[in-house]
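All remarks here apply to the structure that follows.
Note that one protein chain of the assembly has been removed; the remaining protein chains are unaltered in position.
Chain naming follows the written order as A, B and C, and within any one chain the residues start at number 1.
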Amino acid sequence: MLTFTIRQLQSYTRTKYNKKEFTNSLFMKLVEEVGEVAEAINKNDGRKKDDGLSSLADELADVIHYAVAIATINDIDLEQIILAKDQVASKKYNQSPNLFEYLANSND
Amino acid sequence: MLTFTIRQLQSYTRTKYNKKEFTNSLFMKLVEEVGEVAEAINKNDGRKKDDGLSSLADELADVIHYAVAIATINDIDLEQIILAKDQVASKKYNQSPNLFEYLANSND
Amino acid sequence: MLTFTIRQLQSYTRTKYNKKEFTNSLFMKLVEEVGEVAEAINKNDGRKKDDGLSSLADELADVIHYAVAIATINDIDLEQIILAKDQVASKKYNQSPNLFEYLANSND
Partner (left out) sequence: MLTFTIRQLQSYTRTKYNKKEFTNSLFMKLVEEVGEVAEAINKNDGRKKDDGLSSLADELADVIHYAVAIATINDIDLEQIILAKDQVASKKYNQSPNLFEYLANSND
């Protein structure tokens, strides 16, 4: 089955977005998409009539798209920072396995 | 080098978050983190005095953390949706290779 | 000319929203509207094709609507807090007149 790492996603993203000065513009798009996630949740919760025009899955993917794009143009290695932050959180909340250990034992 | 797929990250996330009814709470955390991304960008752009307490890398990782968590508890397969949306966007904007083709030719 | 105070707007809002437990739901709507402000700004800046479906004025009014609603159901006196915060900020940044002084000299 086709699967891909966050590192690969960032490499691909770099072919599309590569200028650090677009940080602001990409963040403005991210905020727009966060609003659409809110809208999708509001529809799911019955706070808004569902017109079938937005879905939680689509809008979350858009949020991740722009977050990854902003990270990429700012030379942020997301896998590294996710692992590091997870290590701190796992220690703080005394959770085991942490992501590093989980991956070491994973056959995915 | 250790690397991981979004699928693996979702599997790991499932060990921590698994109840669909936490969608709202996790989204409230996501909004908090989006505000901190704004704060980090504002500091980088000189709109706010930098006190070293937040970094763009950390805050983006937090946004991705909560977006992945919300997707996971709602049984959303992020890799699948990212590939599908990329295929549509690449066709629309006449861009090549798309993510699928990029991964097929990648040696990462 | 018809004009109205924030206090009057809060009194009117109280006839529509009055349960503190709606804080979360109203905030979810606020986030949706903040996304639409982002969309309106993105259109104005040419980051998105303008389809005439949203306007900055409408979306800002919606943000204020929900912010006032959340304040109202939580018994927050917005005029009082706006005056108090302005006094602190004016002192900090050495600005004069502050809002209180401005209103005292205003004939609006």
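Methods note: a contact is a pair of C-beta atoms (placed from the backbone, for glycine too) under 8 Å apart; a residue touches a chain by one contact, two chains touch by 3 or more.
This is a predicted model, so every value here is computed, not measured.
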Residues of chain C in contact with the chain that isn't shown?
2-9, 11-12, 15-16, 23-24, 27, 30-31, 34, 37-38, 41, 44-45, 56-58, 60-65, 67-68, 70-71, 74, 76, 78-79, 81-83, 85, 95, 99-100, 102-103, 106, 108
Where does chain B touch the missing chain, residue by residue?
25, 28-29, 31-36, 38-39, 41-42, 45, 47-48
Residue numbers in chain A that touch the chain omitted from display:
24, 27-28, 31
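As a working rule, only the chains that are shown with their structure count from here on.
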Chain A on chain B, rotation in degrees - Cα superposition, rounded to nearest 5:
180
Quick one: chain B and chain C, Cα centre-to-centre, how many Å?
30
What is the distance in Å between the mean C-alpha positions of chain A and chain B?
0
Check: chain B positions touching at least 2 other chains come out as 24, 27, 31
